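Notes for the one structure printed next.
Excerpt of the complex: some chains, original placement.
Chain IDs A and B follow the sequence of writing; residue 1 opens each chain.
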């Protein structure tokens, strides 16, 4: 192109183009359009921004650290163990005070087990036998306590017995006390110290107010009136979770302590506080023994004067507490704000589209407005016939498409 | 302004403005535009909404609780330990049945260690010496077992020896059995009970069907045909993770059991089921002893008749299983739906922009259409010359900018 053409092109870059509008002085459609606009605005401001905080960027990757500490003692008096006092080192497993801790509430003790051969428990189906050939030597008992030696041991006069096994003998008997031995664990207390951090916003907080004096923290208990005292009575926790402590203590179970931190970081840090909720996590509806309750076996190992290992096997039933911390922080950020505003603007366009439909097709004078809005152009050789001017003389059969 | 002016302004608020359109009866561009529209619609409906479920709000902050329980016994016969039966209390560390558990498959036992002085192991470089001055008293052996006493102990006739140290003596010898001692752990089973909760939607589920009867759960094993039976054979887990159990049992390793819950909460809760996958988490490619395998040392403490502490040190090799639960729930929500629809509408605008380009610049009659679409106005004193009417008489040098 010539120099004049380049200059004209450059100048034309700074022309301002704006759409041409037709003002339809039709009050009905005008009012309808304003109503649609106001609804969209109300949705945008009310729901998206105020309720859902659409102007905020969120951080859901919460980093959390939990320290727990139990306190309490229980006294038991049984024929097996005699008078015994159980303290924290006895019933909390593991003892480190992390976010998951177990409080033993019931147990089956099998003391003085030694490596030897003895009859397997009669309650294990795979160990039932009538003669020696039923017990294949060296084969482990399915869901059992040892490996078979090849002999079937029967009580005098019985036809059925159990296989002899090599195991820690004597094996465990299968009957736990109906009433939980450490039922007074209901009165124990747990002090939960939780420190959280939202990495995206570099915000940290603890659930214990640093200003609390020592005597307050030593004697307070968590309740609705004392939400900033994270010392919980175990019985209360189970009750708030909808359970019954004594029932749960017999079979064992798992309780979840959820600490939720929903913080609006546009407000003061002091308004960012945890919310505690409690729920039962294990399957409470089923009655099957294999899937209800919570128990595990552990052993204490000793050595006798001859240097032979022996152990006390303990099948511990109890309540495991899982402290689960989750949370979400929100802080104003320009990008989600703009995305939500833009969606609102696009919605306005949809509102205009809907009102156009009404104006052009639904009201009485729609033909007239269609003629005004759309200008048909057709490119052909006879220019004089090609351009209908804008007037009211549109014939009904000049249909325009969408 | 006067009262009339205010009234006119108020009435004008309810005028309805709509853009004026030019209908170009050019079938080529019209068809192109319809094709573009249909593609955008197909992308929006097919990809964004159906495949990616763009109409759903998602929750990725899954809360999970895992209970595990191993079953199985292993029989070993070694010169050191004699005939021995290993059961759950012996080989599972820790015993509580949490989401991370370790099954011991190989071990080095150093029994009867007492606090005393003895020569350090010859395999530790920092402890090698030729004379007493090589061993600085009170200095801890780097990567060693104790602190030096200042003496260099050499075998008779040797020139090189190792420093004498104060440690738990005798120190550990560095040779584990090539063949894993508890290799029959391959047949052990683990029962994984997982309970999850999506806090945003307040939806909970377990991976065990409550309707299962006890006998089914006692005898079933997880497989493709039995996806609702979360009892896994350890050998199968390692095999599905791409490993070889006996190889892995010798050096130890870490296996991840991923339980994925991808739930569409617009469907029935019964369609929300976990998906299990298995992978090896530790570094399997390197041959370096420092970074492959998994082992740790622990001790069992005893006290002899004189009241002196002694211990058995166990270097345990084995497979640690990390049960990792993650998931995502989706549920219909109006906000992401509107955001995605709005993006689709804005895309339509981009499609119209593209077709405008074709109409105004690429086709044969483009000059004509440019003249029809753009109406130049220039504000000056002579109004009669300022407004070209809409007709076909655009001169080619009246270029318009974009």
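Quick notes on this structure:
The rule is simple: a contact is a pair of C-beta atoms (placed from the backbone, for glycine too) under 8 Å apart; a residue touches a chain by one contact, two chains touch by 3 or more.
Note that the structure is a prediction, hence the values are computed from the model and not measured.
Here 2 copies of the chain are placed, and the complete complex recorded in this file has 3 of them.
The definition used in the following text is that only the chains that are shown with their structure count from here on.
Its C-alpha atoms superposed on chain B, chain A is turned by 120 degrees; the angle is given in steps of 5. Distance between chain A and chain B, defined via averaged C-alpha coordinates, is recorded as 16 Å. In the complex of the two chains, the chain B residues touching chain A come out as 13-26, 60-61, 63, 65, 67, 69, 71-75, 83-85, 87-90, 94-98, 184, 187, 191, 193, 195, 197, 199, 206, 208, 210, 212-214, 217-218, 300, 302, 305, 335, 338-339, 342-343, 345-346, 365, 368-369, 372, 374-375, 390-393, 397, 399-402. Against chain B, in their complex, chain A makes its touches with residues 5, 8-9, 12-15, 17, 19-27, 29-31, 33-34, 48, 52, 54, 60, 93-94, 100, 102, 115, 138, 140-141, 143-147, 166-168, 254, 256, 258, 260, 279, 281-283, 285-286, 288-291, 294, 296-299, 301-303, 305, 311, 313, 320, 322, 324, 326, 328, 339-340, 342-343, 346-347, 349-350, 352, 355-356, 359, 369, 372-379, 383, 386-387, 389-390, 400-401.
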